[in-house]
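Just one protein chain is left out here, and the rest sit where they should.
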Amino acid sequence: MNFWYFLTALTLLSASMVILSKNPIHSVLYLVFTFFCISGHYVLLNAQFLMAVNIVVYAGAIMVLFLFVIMMMDLSKNSPDSKSTLTKLAGAILGGTLLVILIAASRKVDLKDVKPIDAQTGMVEGLGQILYRDYVLPFELVSILFFVAMVGAVMLGKREAGERNF
Amino acid sequence: MNAIIALSLFGISNLFLGFLNNRKILLPATLVFILIALGLNFADWNHEYYWFNNMLKTNNLSVNFVTIILLSTFLVVAISRSFGDDDEHSHPAEYYAILLFSAVGAIMMVTFENLIMLFVGLEILSVSMYVLTGSDKRSLRSNEAALKYFLMGSFATGILLFGVALVYGATSSFDIHGIAQGVAKAKEQMGGAYGPLLYSGVILIMVGLLFKISAAPFHFWTPDVYDGAPSIFTAFMSTVVKTAGVAATYRILSISFPSVYGLWGNPLVYIVCATLIIGNITAVYQQSFKRMLAYSSISHAGYLLITVLAKRPETNSSLLFYSLAYAIATITAFAVLMVVSEAQAKNGKADESFEALNGLANNNPLLAFSLTISMLSLAGIPLTAGFFGKFFVFSDAFSNPSSLFKWILVIAILMSTVGIYYYFKPIIAAYMKKGEVAKIELSPLYKFILILTTTLTILLGLAPDLVKNIF
Amino acid sequence: MTMLTDFGYILLFIIAAIVFVAVILFLAKLIRPNRPNEEKLTTYESGEEPDGNANVRFNIRFYVVALIFILFDVEIIFLFPWATVFGNKRLIAETDGLWGWFSLVEMFVFVGVLLIGLAYAWIKGHLDWVRPEVKTTEYESKIPTSLYDKINQKYSQ
């Protein structure tokens, strides 16, 4: 339990650093760290497979994409911060309010009759059985989703005549 | 259900048809594909099937919704004119394939039994739309619209997903009937142990879906995106996406959460009123026909939500009728807008303002007439389909015993009066303003579609029971 | 916490690795002489003089390739739980052997769709790396090219 507090504090800290740091590349690195922390949470929840997925896909692949996006922007031209302090403040207050509302509401959740999980919950095998037996259809249709994403990405990403070539 | 599989396969084959380097065959092939899917869809008529461990359920209601979706897709494809003949900058094979895929997503959204299916369907539809919105790569507006849509859309999806997670946490079920039981049980126990989680989950799911159908105050993306996207895809978005979104909202609210009507109904009342007022009032000021149609689509979301809110036995058929009437009229309007704005293009940029329509009737009587009928239908003038759409919706609202609905109705009727004002702008421009639009050559298919939609609009306005009995 | 779980050991490894690296670096800092000059502080670019900002804009094709990579990354992740249940004896026995075929076809469809997608991108030429065209200079040198060839021959031996 103590470890959970430590991990959570770390997660929140690195997550806030993602927003607060000025350099976008630092933000991405903080984000990677945040993902690692979240993977730690998965472990605490006995979801080892999700931990692995989180590290491989999010901390690995998606962060690479983030970096590419950042590198595609022209960072040499340091554009001044377009948001005024007031805007930032308003956004922070609003986000905080939403957080407070959700926390205040969740306070009332009664956890006394929560079933303790057994050691097999969250194991890969259980996941596999549910995913490939009960959820066949969404699983197959996810391939269509990937397909659309891929077609869209290559279509939009294709260089066309008249565009700049680096 | 079979339509989903067929359309997925057709979408993939469409991509490979594109390698034949023959733009001509893509359009007819896609139309045939959609017709086949439509036929497969009817195979489920008069049965009640559960598919793949209760992932999907088809019944007459869903078949009807799928029919509207496929019909709209058919019409949109039919007026796409193979996306011009610019091989370098337009990719018809990809566009058609993505349109078919998004139809798959839309069908999932109207037949889902499981929230996972809803989510996957919504994502397929949304991702397709992000791509198509930005498909005009040389237009800065299109790029901006796509990015905006993507940012806000993923935000909304996140909210929806959060809601799903909370509801799952509280009811331990993704199945919409299972959730309904869980919710009913929680309601009996005054919220039960997980009340706050469950209730926030319900609200967040509703908000996520309302975003997709652009109900105020989650409508902000709509005008910018509809305006920026290429017109043909705007037509698709404002019909298919809206129909699917409304159907999904209706499905989940009426099946899973009827026992907590007060919880989502109370905020929805204000959302409906805000949607009607903002949609209609803002449309008045617009100078661009396309942007006006965007606001009009917001306002129609409001009318559709009225009947979702009214929760009458007739809601099914009212919703279907309204969606059908709205879809047909909107596609007609876009069909006219597209050819006219291209014919009136200035410096290579399509002119989408009302002025572009000035004097349209002189040389293009068919276009002007179709435009008039579609505008009359959207405005809800009798003897057009739109009138009965509104009539059914209003009578649903009226027959709800709650006195609140009388007020909603007053607002709705007032706002439909405001609607007349801006729906008549294009008609006035076409018939009464001085101007010159050269004769626009239309392909036989295009003409056929215009005549078909116009006839349907009038036919449904003369004899709504033709389809109303089916619904 | 009476005993360490398996993940506890992994955590210990992680901590140990971090501590080890930190200690070594700290030791190196203590021992090494510290005399920086400009040459030492510049970025090492294989002996070339560094020119301009390192943050140049990337070509969007990197992004497309990375995106395709992610899709297959996710696909592979789906394969993993599948592998654990594909040969599940209990399920096979329960379904008279149908389970194996079912799950096999299931995965073939999934992978198949994505393979078709890959094939599409390949045929479309999105995986080809379009090289920037090499600009041949128009400048006509007065020195005959044969002279260069001679020099090359001379030094290549």
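Each chain gets a letter, A, B and C, in the order it is written, and its residues are counted from 1.
The working rule: a residue touches a chain if its C-beta (ideal position, glycine included) is under 8 Å from a C-beta of that chain, and two chains touch if they have at least 3 such contacts.
The rule is short, and it goes like this: contacts and distances are computed from a predicted model.
Hidden from the displayed complex is a chain whose UniProt protein name, among "ABC-type sugar transport system, ATPase component", "ABC transporter permease", "NADH-quinone oxidoreductase subunit L" or "Succinate dehydrogenase", is "NADH-quinone oxidoreductase subunit L".
Under the touch definition stated at the start, the shown chains contacted by the missing one in the entire complex are A, B. Of the listed residues B:Thr282, B:Thr330 or B:Ser374, the one in contact with the hidden chain in the full complex is B:Thr282. Not every partner is drawn; the one left out touches chain B at residues 148, 151-152, 155-156, 159, 191, 195-196, 199-200, 203-204, 207, 211, 217-218, 220-221, 223-224, 263-264, 266-267, 278, 281-286, 312-314, 365, 376, 381-383, 387-388, 391-392, 394-395, 398-399, 409-410, 413-414, 417-418, 420-421, 424, 428, 431-434, 463-465, 468-469.
Mapped onto chain A, the interface with the missing chain covers residues 83, 87, 90-91, 94-95, 97-98, 101-102, 104-105, 108.
We take it that only the chains that are shown with their structure count from here on.
With chains reduced to the mean position of their C-alpha atoms, the one farthest from chain C is B. Contact counts per chain pair peak at A-C. Per-chain Cα centroids separate chain A from chain C by 21 Å.
Computed from the mean C-alpha positions, the centre of chain A lies at a distance of 30 Å from the centre of chain B.
Rounded to whole angstrom, the centroid-to-centroid distance between chain B and chain C, based on C-alpha atoms, equals 42 Å. Among all residues of chain B, those that touch two or more other chains are 8, 12, 15. Across the assembly, chain A contributes residues 133, 136, 142, 144, 147, 149, 151, 153 that each touch 2 or more other chains.
Against chain B, in their complex, chain A makes its touches with residues 102, 105-113, 133-138, 141-142, 144-145, 147-149, 151-153, 155-156, 160-162. Those residues of chain C that touch chain A in the complex are listed here as 7, 53, 55-64, 66-71, 73-75, 77-78, 80-85, 88, 91, 103, 106-107, 109-110, 113-114, 116-117, 120-121, 124, 126, 130, 132.
Of all residues in chain B, only 4, 8, 11-12, 15, 51-53, 55-56, 88-89, 91, 94, 97-98, 101-102, 104, 108, 114, 116-117, 120-121, 123-124, 127-128, 130-131, 134-135, 137-138, 191, 193-197, 199-200 touch chain A in the complex they form.
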